[in-house]
Structure formats: C-alpha cells, structure tokens
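Below: the structure, in structure tokens.
Other chains of the complex are left out, but the ones given are in their true place.
Note that the chains are named A, B, C and D in the order they appear, and that numbering of residues resets to 1 at the start of each chain.
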C-alpha cells in the first residue's frame, strides 16, 4: 500500500479480510502498519495513536477488536449489522458514533453506514454498504502531520468532515434535477414519466434528510457536551462540521419545499390544460353543430318546404351556414377559447 | 411445561387460570415454579427474583398479586382493563409500565397490550388481547443464566426488547405493501380498490405510530431518569431499546410521508389520465364531425344543388372527407392528443 | 333529596335558587345540609369539609359565596359568565379551575362549563350550560366514606374524573360515525349530504379538542406543581386523570387524522368516478358515431352513388355497421372503459 | 372636557396638538389637567400619578416627553413611527409596550397601534392609526377611584384589557361571516364571489392573528417576569388579560381551521357538482343518440330497404325509438344519473 511512509516499510502490514488499513502514529507520522491483535500494545505506548479502518468486518474481527480496546458489547453488536440510525453514544471512556453516508452510483443514491469507535489513543472506522473508502482522509491527514499530531479526536473530525463533504455532490445532482423539473412543470402539464421523476426526487430527498437529520444532533453533542475524548481546543472544528451539516440540512429542506411548490403548481397547470381542452372542444362542437342542424332541417322530406324549391336556396343557406360558423369562430377566438 | 429446568421439577407448578408461568430464580436459574400466593415469600428470600407471566387475569388474581407485592390500587385497576396508552409510572418502590404490542394476523395488524410491574425482586407481565407469549423471552433468558442473574431489570429489558423487535415484521409487511403500491400509483390512475388499500395502509401506519410513539418516552425515562429499580449499569441496555424504538418510529414516519407523496402523485396521475381521455374524445369527435356535417349538407333536399348532378361528385366528396379525416388524425397524433 | 344520610335529617336543607346541593362532611359522612350563608362556619369547624354544588348562580349567590370563603374578585367575575378556556389558577390559598364538559343531546354535542373553587375545607362547583349534574359523583363519594374522608382534594379528583369520563360516550358516538363514513367514502364518490356530514364531524372534533386540549395542562399542574391544596398522596390520582385526558386527546387526534385521510381518499374516489364517466361517455359516443356517420353518407342525394342501387347494399351496410359497433364495444370493454 | 372632576377646574388643561388628555392623579382622583412640560414636576410629587394620552404626536412632543421622563432614545424612535410588532421592552426603570388594536370600519377591519410608556408615577399612551380613543378607559377608571388609586400599573392593566376587549366585536363579525359561509359552501359549489369572500376572510384572520399572537407573550411577561413596575398584587389582573388574549387567539385558530375545512369541503362539493353535470350530460346524449342514429339509418337512400315500404313501419319505428328512450331514461334515473 503506497500510503505507508518509507520509514515504516519494515513493519509488516497485516491486511486480513475486512481490514483496509491499520497504522500506529506518533507525532502525526505513521510509524508502523499493525495487526489488529497488536493494537492494544501500540495504543498503550506513550503518544501513540492507533487508526484502524475496517470494511464489513466479520464477528471474529470485531471480537478481536473488542478485546484490544475493551469495547462495550452493545457497540460491537451494533457495529456488526447496519441499519442503525445516526447516533452518538458514550460507553465508559469510549465513544461510539454511527453516521450514514450517501453517494451517487450512476443516477441513484446509495446509502452506507460508518461506525466509529473513539477512545484514548485509538480510532476505528467500520464501513458498511456503499461508501467510499476513507483512504483519501488518511492520505490528507498523513500529508499534514502537524494537524494529525493532535490525536484521535482530530481524526474523528477529519472523517466526519469527509462524510459531510460527500453529501454535497449528491445534493447538487438532486438540485440540478429539481431545477430541470421546475422548468418542465411550468412549461406544460406533466406526463406520467415526469410525475414519476417528481415522486422519486421527493423520496430521495426524504431518504437523504433521514440520513443527515440525526447527524446534526451527533455533531452538536461533539461540539457542546463535555465528552472526555474531545479536547476543548477541538470544539471549533466540530462546530464547523455542525454548521456544515446544518447548511446541508437547510438545502435539503429548501429543495423539499420547492418540490412541494412544484407539485402544487403542476396541479394548477394540469387544471388549466384540462380547462383549455374543454374550451376548445366546446367551441368546435358549437361550430360544427350549426351546419349539421341546418342541413338536417333541409334534409326533411315534407312535401311542402317552400325554400327547397327556390333556385338559389342552396347557395344562400350554404352562405349563411358558413357565416354562422365564421362568426362563432371569431367570437370564441376573441374570448380566448380557441 | 418443558421450559422448567430439571432441578426444579419437584417444585409444583401452579398454573391457575390466567397464569402462564411463575418461577423463582437464583443466580439466573429457575429454582422453583411457584404459586401466586407464595410469591412474596420467594421474593423476600435473599437474591431471589420472582418472574410471573399472566394473560388476561381476572380481578381475583390481580388482587392476590397486589397483596403479595403491595401494588398500588390505580396500577391494579389499570392492569384490569386494556386500552391504556403506553406509559411508565412510579408508585413508591414499584414501576408500572404499559406497552402496546403489534403483530400480524393474516393480512391485518392486531394490537395487544402488556402491563409490567417491576419492583425489588419481582417482575410481573400481564398480557391483554392479541400478543405473542413471552415464553421465547423466558426461554432465551434461562438459556443464558449469567445475563439473567443480573435481576429483574434485566428481565424488564428483555421483555421490552422483545416487544420492540416484534414491531419489525409488522413494519416490513407494511413496507412491502407500500412499495407495491408505489409502483401501481405511478403506473396508472388508481382504481377504487387501490385507493382503499392506500387508505387502509395510512390508517394502519397511524395506529402503529400511536402504539410506538409514547414508547419512546417510556424507554427514554428508563434510560435517563433516576428510577430506583434500574441500576446504572443497565442503562446502556435501555438506551439500546430507545434507539431501536426510535429507528422504528422514523421508519413509520418515512412510510407515512411516502404514502402522502403517493397520494399526491396519484392525484396528478389521475388528472393526467382525465386530460388524456378528454384529448382523445375531442380528437375523435372532431374526426367524425367532418364527414357527418358534409354528409348532412349533401343530404339536403334543395331542388338545385349543382354538385348532386355531377357523375363523380360522390367519389370526390368521399375522397375529400377521407382526406380531411386523415389530416385531422395526423395532426392530433403529432400533437400527442391521440 | 334522598342523598342525605339519615343522621342529618334534622339539619335543614337550604335550596335557594341555583344551589343544587350543599353539605358539610366529617370523616366522609354528610353531617348537615347547610345554607350558603353558614358555609364559613361549617368549614372552620375542625375536620369539616363543605361541598357546595351550584348551577348557573346569580351574582348575589356568588357574592355571598365570596364572603364565606374570601374568594378573589377575578375568580368570582369569571364564574359569573361562561366561555372561559379550561385553566387552573391559584389565588392565595384557593384554587380556581375551569373545565369544559361535553355531552350528547340527541345527535349533537353540547358543551358546558364547570368552575371549581377549592380551598382548605371547602369545594364549590359551578355548572354553566349543558352539563350533567354532579349528583352521581356525590352519590358515589358518599357511598364510599373512606375515600371521601380524604378531603376536598379527593372531591376535586372525583369531579374531574367524572368530567373526563363523560367525554368517552361523546367520542365513541363520533367514532362510530367516522367508521360509517369511512365505509361510505371508499364505496363511492360522496354525495353532498355525506360531504356535509364529513364537514360537521371535523368541526365537532375540533370543538372537542379545544375543550379537552387545555385540560391536559390543568391536570398536569395538579399532578406536578407544588399546589398547597393537593396533598402529595393524591398525586397518583391526578396522574391517573392526566393519563385519561391524554388518551382521549390522542383518540381525538387520531380521528382527526382519519377524517383527513378520508377527505383525501374521497378526492381520489371522486376523481376516479369522474374519469370512469368520461371513459363511458367517450366509448358510447364512439360506438354511436359510426352508424350515424355511415348513415349520413348514404343519406346523401348525389345522383350517382353506385352502392345505393345494388339490391343487398342495405343489408351489407347494416351488417358492417353492426360489426363495427360490436368491435368497438369489445375493444372498450377489454380496455376497461365500459 | 367633562371628564375633569370639579376640584381641578382651576388647573388649566393644556391640549396642544396630539395631546388627548393629560392629568395628575392622587388617590385615584384627578387633581389637575397638566401640560406636558410640567409632567416631571407632577410626577415627582409624592403619591402623584401622571396619565397622558397622545394621538399621533409629532417629534417635538415626543422629545418633550422624553425629557420629562428620561425615556430611552430607541423607545422614542419606535413611538414616532408605527408598524412595530407587539412587544414589551424594559429600558432601565421604564417599560415600553407596543400593542396592535383592531376595529371594524364598516365591513373592513382596520388596525392601529398603541405604544405605552410606564414608569414610576407615570403612564403615557400613544395611539397610531385607526384606534378608538382611550377616553372610555379614563372615564371608567375615574369613576372608580379606589381601583385607580392602585397606580400606574392598574392603568396599564385597564388599557390592555380595553384593547383586548375590543378584539371581540371584530372577531364576532368574522365568526358570523364564517358561519354564513359554511352554510353556503355545503349548499352548492362556490361562485367566484364566494371564493373571494372565503379568501378575504382567511386573510383577515391571518392579520388578526398576527396582531394578537405576540400580545400573548407581552401579557405573559407582565404576569410572570419580575418587572419592577408591576407590583405582585397586580399579577392576577394581568393573568386575567393573558387568559383573555389566549381565548381570543384560540377562537382565531379555530376559525382558521374551520375555513380550511370549508375550503376542502368546497373542493369536494365542486367535484361532486362537476360529476353530476357529466352524468346528466352523458345521459341526455345517450337518450338523444338513439333516435338520431335510427333516423339516420332510415334516411339512407338505398334502393332496396324493405322496411321503408311497409305501411306501418314509421309508426313501429317511432314506437321503438320512444320505448328505447324511455327505457334509457328510466335506467339513468334509477342509477341516479338523472
């Protein structure tokens, strides 16, 4: 793995199944790639911080992790299966954090989950489902040892910040879609395909809001509560993440409202279209009804219909019918029915 | 009853009407099946925990229970008739908890109620209406004596957890139904049967939410308040139940919103369909009106209609009528009306 | 009045206009029927509790009451005219409580008001408008002297409980109506009479909610606040009333939501019906248009229409017309338009 | 001005432009009509209370007032122009209160504003826009010197009570209108004029709520906060005003909901009417289509149509057509379409 700095090349990387990366850091520099079973040892060395990244680990791996860091049974149980709601929990000296991640796969949003265990001298991230690797976070952190040297709460911040940052492209895609939708809604009554798209957009936004919403509370607690693993000097950083999540939440809510407006507008547009069709239909029926009725009358077989005998009747009647039709047409056009 | 561990086979089980199970436990192992009338005696022995399960008991049974554990009049009165809202109440040293249970019976959800009395050394569960037996909970607890040895608050946790777990299959069934509905709503305007299903789904979700909603508060109080019967070390367990209930509540709320979207979408789809029919009707009327009017005109009986005399008029007129109809058809098709 | 226990038969009952009952109680037993003007005297005797029931009293009566118990001007003013919102107020050592009562009169709900003055050694109830007498409460209390012996706060509890109990039949009547409505809404588009009933149900529920809603706060304060007239041992009783009110409030809210769903469903049903009619109309118009147009064509008077001369044309044309009609009918039937 | 009690006839009234009344009171009796410039002098005399009423004063007057009572710059600035939201503010020892008033002018509601400055020994009311004079308040207070003797906070109460009382007739007018509307909505689909009235009612209620809403907070603070100018003994009075405002607010909210129900009901009524028309139209078209089609058929000019030759065909065909029409009519009538 090319993320390892040269001076730890000797330390053997232990990539068992489910372990993405596991390193020990001193002063912000990776000093060794470690095996999960040695994690406690590395962690207990002074000024060492252990950072482990897992992806859908099996129970054996989690159990081994639990032994290393004395993690709480319930947290391990939670970490074993996904579909938790975003939350933050404190078990003794350790924090357990659940966050939902979102990213685009083609045109669809797929959601994943990340569970984080943070304690004195270690941080473990566990990814579930669709979620980008945290390799970029590690890379960025390692490229800036001074920041990383601040310890495990800085890494926690970096990961949360990364998760929140990743909502943005998803949201932007939806926003583009919404804006395209807006133009269409106002242009004409919606087709079934457009209604379906409107519907799916609303559902996606609902899901996104459900993923992001509880995260505000998580960040707010990291920023304000007296959690033992978060140093006071780190609070502005978490406040920044809180702000970021809130901005995203507000944008989601705005988009939801915009779509609700769009729904209402499209009801009106549809009603207006229906009315326009009714007007048109009524107008043409009226115009056609006149010659039909007149023709019917002169098609009657009464023995004595004086008009029938006159030589120019046909032309006169045809002229009158035409005049009536044109007059009607004119009138409907003027009142906007045609 | 095969749940009884062999070493208590001598202790006579006392299954009077309404008593499902009644056992005394020491160190997480059942040491005796007891009669209600001896409950107080067993409970007062050091380190003994009495666990009684009742199903729709009559007042005599409840009164006897009250005498054994000095339960409050109001709690006994509540336990006698169902239709309480989920709540938690503290009477002196005892807790009284009401929870609503839900389960599927065929296609319908049926709701039941469980009342729990918890105090130092005893726990009593009283089931009303449709609700699964807590035998599985007892079985599971007895299979794991170390956990059960923690006492009556652990049993309380196990029962609540079981109740909350049982919401999941109900919710999943509804969710499947909702997803089927979604596909149908967007495919075409709803039939009356579909509207009815949509309506019933919304009502079921409302009922489920009413059952689950107040339980959040119950769990939250068990987790946070300084209740004398809940040891501090048990709090993470109740926090876990709270999380679970909240997840279920959020899923219910999401489904409710999805159904609201579906309702709105189906209004639009219905409107679109109505408009499509109007367009089709208007188009065909127009196409048919042309030959009818023309035929009417040449059916008039005027003596002098020059066209009538010409040998090929009929064919020419027929051709023109056909051409007009085809032209109209083309035009309507092009503008999407047909 | 047959509620008077025999040992107070000598004490003259003083039923002036507006006074329904007035008694002095010792140890839960009525020792005298008293006059308003002697109320203060009776109240000041040790262990005596005065319980007075008024119905729409005039100002003279209220003033006399005020003198006896040193009631606050504003409370007396409030008690004089109805249309207060449910509330609880503390004036020095006295409580002033306003509750709205509801009951059925035929098919309609009529609302009344009860004002309660409670202080050390006395309780006064003032009824306004449609409200059942509290005679049953008095009867029940007197039949259970041990409970009644607890004093004026017990009587307060008994009256509030009675008021809340009386909401239930009203609510059940509405609920039955709502369920009947539900069946009708889904069966077919609503008639004007049904819409009116739906409308009136919603308004009734709104009124009921307005009556019940603020009562939650009243009960909650009786249960939790440190009010001097409510002994700590009475709190579970008031908590019970609070629970009861809340259950009723939740049922009202559920019914309101159900009616909102019903409204939306009936919009969809109406739309579906309109669409069905449009489809039917369009189908029949199409079926009839074919023979009409064909007949029109062969009704033209052109001199040379070859078909007219052929001997079997008529039968062939009739057959074709019939075939066309049947084909159309079949097609419309198959696509569900007919 | 006939409100002046005789013993102050010598004190010259100083009615400069914008000053409605200005008096100094001792023990609830007016001892002098004063000039604004002397206000501070009168106020500083022991047990004197100065009560000044202004109507749209100019800045000079306000500045003079400010000098007399050391009012805060911002309060004076606020008092100079209307369109403040109802609020209460404390500047040092003085209170500044803004309330919105409402009254009927013909059929319309016009809103005004009253600003109140209250401090030790003085109260100043400043009216803006449409608002009734506070002369009746002054009159009533002066007629009851004992109450008035309580001081400036009593006057404050009297004015606020008067403002709140004045909402009632406005609200009642709207309520009458709403009830008339209800009857019409349910009777038949709404005309454009009725829709407009519904719309305007909703807007008026919105405005009224905006005027009344923040006043609840103002009254609540007067009742509960530890404001130096409000003696504890006055609190029940302000609590009374709070109750009054709340009652009005609840009535407004109920009316708003009722109008929302009316809107929804009228959508359904309109839909039902549209459906009824469609049914009628479809029925008549069907009834008329039969004879038209038949007549068309026998109007064809085929040489050999056997029926045409038979002597009684005409009568038979006419009879059959009539029978068909009657049968259709009967069927439509039976299924409620006609």
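Heads up, the rule we're going with is that a contact is a pair of C-beta atoms (placed from the backbone, for glycine too) under 8 Å apart; a residue touches a chain by one contact, two chains touch by 3 or more.
Please read all numbers here as calculations on a predicted model, not as lab measurements.
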item: Given 4 visible subunits, total identical subunits the whole complex contains; value: 5
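We adopt the following convention: only the chains that are shown with their structure count from here on.
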item: Graph separation of chain C and chain D (steps between touching chains); value: 1
item: Set of chains whose contacts include both chain D and chain B; value: C
item: Interface composition of copies chain A and chain B: same or different, split at half; value: different
item: Centre-to-centre distance between chain C and chain A (centres being mean Cα positions), rounded to whole Å; value: 43
item: Centroid distance [mean C-alpha coordinates] between chain C and chain B, Å; value: 27
item: Multi-chain contact sites of chain C, meaning residues that touch two or more partners; value: 267, 271, 274, 278, 281, 285, 292, 296, 299-301, 305
item: Chain-to-chain touches, reported pairwise for every pair that qualifies; value: A-B, B-C, C-D
item: Touching residues (chain side chain A, partner chain B) in the complex; value: 72, 74, 78, 83-85, 87, 89, 91, 189-192, 195-196, 198-199, 202-203, 206-207, 210, 263, 266-267, 270-271, 273-274, 277-278, 280-281, 284-285, 288, 291-292, 295-296, 298-301, 305, 307-314, 317-318, 321
item: In the complex with chain C, residue positions of chain D that touch it; value: 182, 185-186, 236-237, 239-240, 243, 246-247, 250, 254, 257-258, 261-262, 264-265, 267-269, 271-272, 274-275, 278-279, 281-282, 285-286, 289-290, 292-293, 296-297, 299-305
